[in-house]
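Of the protein chains in this complex, all but one are displayed in their positions.
Entry: chain A
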Amino acid sequence: MSEQAAYRPGELEAEAQAADNRSRWMLALPAVVIITLAAAGPLMVMVVYSFLTPGDYGNVVWKFSLEGWMNTLVQRDIFDDTLIWADAHLSIFWRSFSLSLITTVLTLIFGVPTAWFIATQPPGKREFWLFLITVPFWTNLLVRTIAIQELLRSEGVINLVLLKLGIIDAPIQMMFTNFAIGFGMTYVYLPLMVLPVYAAVDKLDFRLVEAAHDLYAGRWTAFRRVILPLIKPGIIAGSILVFIPSLGAYVTPRVLGGGKNLMFGNLIELQFGQGRNWPLGAALSLMLMAAVMIALMWYVRVTSREQSDG
């Protein structure tokens, strides 16, 4: 790079460079236009909508208002017009956050040993095990959620087996609970934890682990003091990859949580359906997006610090 900096390109070369830039932009144009039209652009429009007034039958009235943003956290008391905390929203935020965190911890508990197991298989067999983890990840999320639903239903397999064994007398209500959502999300997002942790274990220099054992570390000490710090980047990546989609989950809580156990995504949908409050829905969407961006930024900061430390 230093050579290039010292080298001053001639006029002809600069022109060729500019022509190359132009042609590259032209090549990228279709993708840029499609995404601007149907992804990035609409997000900008949504920012505008979050500052408008809700229409009586959904949609908006073009009149500036901060109510949408205010309603994310507070609501007006219908009797004396004072502002009170929007408890329903706060409990949904809390459910989203805590369930996403629980999901992340559960995928760690099950995902790290699985990744370790696959990465320590003989090289020829690894691809097969990895394939086993990846296939469910690429299969339809709705179908996997339906599979969990059929398992958890009152007439489902789990209840039936427990009844047959005489462990319970009446079916346990598992569907439409926080447990069902957490279970379902752990199930559908598990591969997202296994894959980055696998990549980290795969890169692990086992001579360091041997050195730890030579220095009389037990398996547990070696794991905690040597292995864990070395595979930490994979664990952080996996945690972020699980936490972010959990926070924005819509299908899994809708199917398994029912109408009472809403998460962030379902609260957003509600505003565009029965709630008929599009500005509030737009504001909530932007809040969710901001939460995801904060998580991503935290991840970038942590990983860049890790790299500079190493």
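Note that a residue touches a chain if its C-beta (ideal position, glycine included) is under 8 Å from a C-beta of that chain, and two chains touch if they have at least 3 such contacts; residues count from 1.
Keep in mind that, in the parts below, contacts and distances are computed from a predicted model.
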Hey, which one's the missing chain according to UniProt: "Acyl-CoA dehydrogenase", "Polyprenyl-pyrophosphate binding protein", "Chemotaxis protein CheA" or "Spermidine/putrescine transport system permease protein PotC"? "Spermidine/putrescine transport system permease protein PotC"
Based on the whole complex, identify which of A:L12, A:A31, A:I78 or A:A170 touches the chain you can't see. A:A31
Sole residue of A:F93, A:F179 or A:W278 that reaches the chain not shown, by the stated touch rule: A:W278
Per the touch definition above, residue among A:S91, A:T139 or A:Q173 touching the missing chain: A:T139
Which positions on chain A touch the chain that was left off? 17, 20-21, 24-25, 27-32, 34-43, 45-46, 49, 59, 109-111, 113-114, 116-118, 120, 127, 129, 131-136, 138-144, 146-151, 153, 155-157, 159-160, 187, 190, 202-203, 205-207, 209-210, 212-213, 219-220, 222-223, 244-245, 247-248, 250-251, 254-255, 264-265, 268-269, 272, 278, 281-282, 285-286, 288-289, 292-293, 296
